[in-house]
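All protein chains but one are shown at their positions in the complex.
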Amino acid sequence: MAEFLSLHDAIAQYVEDGATVAMEGFTHLIPFAAGHEVIRQRKQDLTLIRMTPDLIYDQLIGAGCAKKVIFSWGGNPGVGSLHRLRDAVEKGWPRHIDILEHSHAAMACAFEAGAAGLPLAVLRGYVGSELPSVNDQIKFIECPFTGERLAAVPSIRPDVSVVHAQKADRAGNVLVEGIVGVQKEAVLAATRSIVTVEEIVDDLDAHPNACVIPGWAIDAVAVVEKGALPSYTHGYYPRNNRFYKEWDAIARDRDVFSRWIDENVMNQREDA
Amino acid sequence: MAEFLSLHDAIAQYVEDGATVAMEGFTHLIPFAAGHEVIRQRKQDLTLIRMTPDLIYDQLIGAGCAKKVIFSWGGNPGVGSLHRLRDAVEKGWPRHIDILEHSHAAMACAFEAGAAGLPLAVLRGYVGSELPSVNDQIKFIECPFTGERLAAVPSIRPDVSVVHAQKADRAGNVLVEGIVGVQKEAVLAATRSIVTVEEIVDDLDAHPNACVIPGWAIDAVAVVEKGALPSYTHGYYPRNNRFYKEWDAIARDRDVFSRWIDENVMNQREDA
Amino acid sequence: MSTLDMSQEYTSAEMMTVTAARALENGMTCFVGIGLPSEAANLARLTHAPGVVLIYESGTLQTKPDVLPLSIGDGELCESALTTVSVPEMFRYWLQGGKVNVGFLGTAQIDRFANLNTTLIGDYQAPKVRLPGGGGAPEIATNAGEVFITLKHSKRAFVKDVDFVTTLGFGRDGKGRDGVPNIGKGPTRVITDLCVMKPDPETKELTVVSLHPGVSREDVTEATGWEIRFADELESTPLPAEHELRILRDLKNRTERQHAGE
Partner (left out) sequence: MSTLDMSQEYTSAEMMTVTAARALENGMTCFVGIGLPSEAANLARLTHAPGVVLIYESGTLQTKPDVLPLSIGDGELCESALTTVSVPEMFRYWLQGGKVNVGFLGTAQIDRFANLNTTLIGDYQAPKVRLPGGGGAPEIATNAGEVFITLKHSKRAFVKDVDFVTTLGFGRDGKGRDGVPNIGKGPTRVITDLCVMKPDPETKELTVVSLHPGVSREDVTEATGWEIRFADELESTPLPAEHELRILRDLKNRTERQHAGE
């Protein structure tokens, strides 16, 4: 049953050093505020799962929180590289990180299978790709009915998932609207889940088939206005595309990056 | 790309004798008018797929259209038996039919897998059930990651699926709202699909994550007001629960049933 | 909770429903079968357990119907639900995904190891009576945390061995769940119009743990198709409270009126 916590307390209570963490949001609704709180609390040795690491994991990796990243597309969308991810992979700064790399289809199916309580996802995938040669978690099975060879990957079942959403009602039921990505799957697949929301309302005012995650399927709800910036929240504020472009220069240089983290993350209170 | 056809033409064009047909709608939005048109056109040797055969397949079976039924729960909901289904299975009237019987979970997963273009669905199912002993389409596979034994069933990929929905726009895009069942999956899994709708509108006026099936994923759209009665259409008219109760007496007796079909199906025009 | 005025009459069916309802608690997530389970689950919600979460296989999550649904997918269920998901999602994410604490089932036949038969009487190839089939039950019974079962007590329903195991209780030898990973505890109580039964912790054989007021051991033995055992410390089921009966009757009256109309 969802408990209303401050962002500080939610992260302190549920994100442990060494945990496997999925902070999801497909371009939309990326839980940046929660990511910054993880950095402020100096969490260590996290295994970070996201289809698109995006700036949020670039920041967590550069801040030294990660020991491993599981992903399927690691760029700054429309801009270029994630320089902190590259620096960690290529040069081991600030620490060596392992990577485990999938395709989007496989990760999406693995989240779906995790939500569905299954140990594996089956897909027609990786045909002719060399990814299976560098990821030993990709296997192949034979369909018992047709004999077709299909890919199998382990389902994703994080220790904790963190997502951002538009709003929660007073029972902690959460409405997610717009590009819903794999957020619902991430929450349902995880042992524990934290949802940050723009606001609490009396009534979600949702249509019959809206993407609503019931409060009893969530552990903590924290109100964080603008909690997805520089990503966006459909119906609340647009994506800060300019910042995504500016990030390229910030992240290229270790010192510039470190100063940025100090000034914009470490020196900020969670509600700033 | 969806073509607007009369119900008569849609059924005549896409439902062939001997075809595998799924007429779906989970209690809600059952395409009764389309079922009656199939009876009127005296289609033969159909393999009928539905999770809950309901009155619609009781009528088709009693009218002699079916040679096989694939289902997971064959009762009159809240009332009792489907007497025409039972009479065909137990006594071979009006003809012998084969049955292939699943659980709801397996059929739901099989529709999902069909929509997903896969040959099989994998689920944690049929544990300890004796259904696998009477359905040779239920197999078991071993998870290559955990060794867990999981059930596998062939995906459902009908020759033609028929569903009913609230409305279509002028491009044939269809909105389904309320209890959406496996309708979207049935349409996407099928080689051909027919959707009957209550009305055509200029604008579906749907929220961002509504269950909308694009016109280019549908073959024929037919306008049939009250096309789901005695089932119901959310937002249009309620379920005729009284008729569901009355059906018990009608279907118990072969002659009463045959007269009912003559008077209420054979003697009706499609637009009556 | 006011105690019942014993002069007030109640039926054995009402006793069954009230007792079944009492098995549910606030905070439980319950996957509800149609018929008796649905009646009991909604009575629980309208009395002591307003916070019980009811889920129906039609995809309706956390639904609060004002009248009992005739079918598992009546409009009322969707209109009063927190949200409605597709049927594949219901079975994959919510049931198989481990979000359901209790599966609440009815059945046509049940045996001493709480295996359920809703498939047929007689032989599969030449059935004496063809029943509706498995529906959601086979996976509800294995993927829910535990299972409650409610049905009317009779020798035809309570048989030593079911004709067909549609849905696993504890298997034909009581060991059907031993060593099977990732499944629930199975049936933990069976509520009838005569008594409450629980599986023996060792053998898993159904054992009467509580007799309803006015019911004798002989009544139960008489209505059971095997030599039914009784717990050493046999309890007496608490009487229905006045408000439970009132609310149940109101619910059934509302329901009947609505189903009689179109």
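When the chains are written out, they are named A, B and C in that same order, and each has its own residue count from 1.
Please note the rule applied: a contact is a pair of C-beta atoms (placed from the backbone, for glycine too) under 8 Å apart; a residue touches a chain by one contact, two chains touch by 3 or more.
This one's a predicted model, so the numbers in the text were calculated from it and none came from an experiment.
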Completion exercise
In the full complex, the chain left out is in contact with A, B
Handout entry: Full-complex contact with the absent chain, from A:Ser129, A:Thr191 or A:Gln268
Key = A:Ser129
Problem - Among A:Ala12, A:Ala105 or A:Ala171, residue touching the chain not depicted - result: A:Ala105
Handout entry: Residue touching the undisplayed chain, where the options are A:Pro94, A:Gly117, A:Gly181 or A:Gly227
Key = A:Gly181
Fill in the blank from the handout: On chain B, the omitted chain is touched by residues 1, 112, 115-118, 173, 184-185, 188-189, 206, 208-212, 214, 216-217
Practice task
For chain A, enumerate the residues touching the unshown chain of the complex.
Solution key: 26-28, 51-52, 71-75, 77-79, 81-82, 85-86, 89-90, 101-106, 108-109, 111-112, 123-131, 134, 148, 178-182, 184-185, 211, 232, 234, 238-245
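In the analysis below, only the chains that are shown with their structure count from here on.
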Handout entry: Intersection of the contact lists for chain A and chain C
Key = B
Completion exercise
Chain-centre distance (mean CA atoms) for chain A and chain B, in whole Å, is 39
Problem - chain B and chain C, separation of their C-alpha mean positions in angstrom - result: 28
Handout entry: Junction residues of chain B, two or more chains touched
Key = 123-124, 148, 178, 180, 211, 234
Practice task
At least two other chains touched by the same residue of chain C: list those residues.
Solution key: 78-79, 84-85, 92, 96, 143, 182
